[in-house]
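Have a look at this one before I ask anything.
Of the protein chains in this complex, one is absent; all others appear in place.
== chain A ==
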Amino acid sequence: MLTILALASVILLGIVPQQSEAIVIYTGWERHALVGSDIRLSCSFFSWRWTSDDVTFSWSYRADGARDSISVFHYTGGSPYVDNKGPFRDRLEFVGNPGRRDGSILLKNLDYGDNGTFTCDAKNPPDIVGRASSVRLLVFEKVPIQAGVITGAIIGAVLGLLVLVVVIYYLMRFLVARRVFNLSVSKHGKKGKGKEGSQQRQLWRPPPVTCLPLTS
């Protein structure tokens, strides 16, 4: 019993300081983009301390199938440093706001070679203990409108509207009839019950069709 209490207190004491010191970084999980388009990779963090002036952001890239990652972006001392030698030369732009804990970058003119994992690491001194977060980038080629998608959509929409109108019509009729029935029951008691609903069946005769120029 005592050992359990001691263990619990040690664990709690161990967790709480970590919680108040660790920095938590948020990026997306996966991003999809089309060839030739631009994409914004967002990175933000949560820290128990105020955002200091020495906050740093650091992005690194590991291509699909490669084993090590290269650093492509670094923000420190109030100024961003973009990649000017690697695969993202002239294609990377810093669009974040460090004062608001945002370290997002913009990747322009994507290509198939940009498939890979981007890792964002942020540090907010003295809050430096944290786990970097990764976002996976997937680049697709252009997908034109498939044959039949619009056709099916239009047909489905119109038929759905038709079904909806029919359902609403019958619902209104049912509700109105029920309301009238309730009113009549409360008024006349049991007297008015047996009179409705006995339409007599006649021999079939063609329904009368009145038409101005063709009256028979």
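FYI, a residue touches a chain if its C-beta (ideal position, glycine included) is under 8 Å from a C-beta of that chain, and two chains touch if they have at least 3 such contacts; residues count from 1.
We take it that contacts and distances are computed from a predicted model.
**Student:** What protein name does the UniProt record of the undisplayed chain give, "DNA-directed RNA polymerase III subunit RPC7 isoform X2", "Peripheral myelin protein 22", "Aldehyde dehydrogenase" or "Glutamyl-tRNA(Gln) amidotransferase subunit C, mitochondrial"?
**Tutor:** Record says "Peripheral myelin protein 22".
**Student:** Which residue among A:Ala6, A:Val35, A:Ala66 or A:Val158 touches the omitted chain?
**Tutor:** Touches the omitted chain: A:Val158.
**Student:** Which parts of chain A are in contact with the chain that was left out?
**Tutor:** 144-155, 158-159, 204, 206-214, 216
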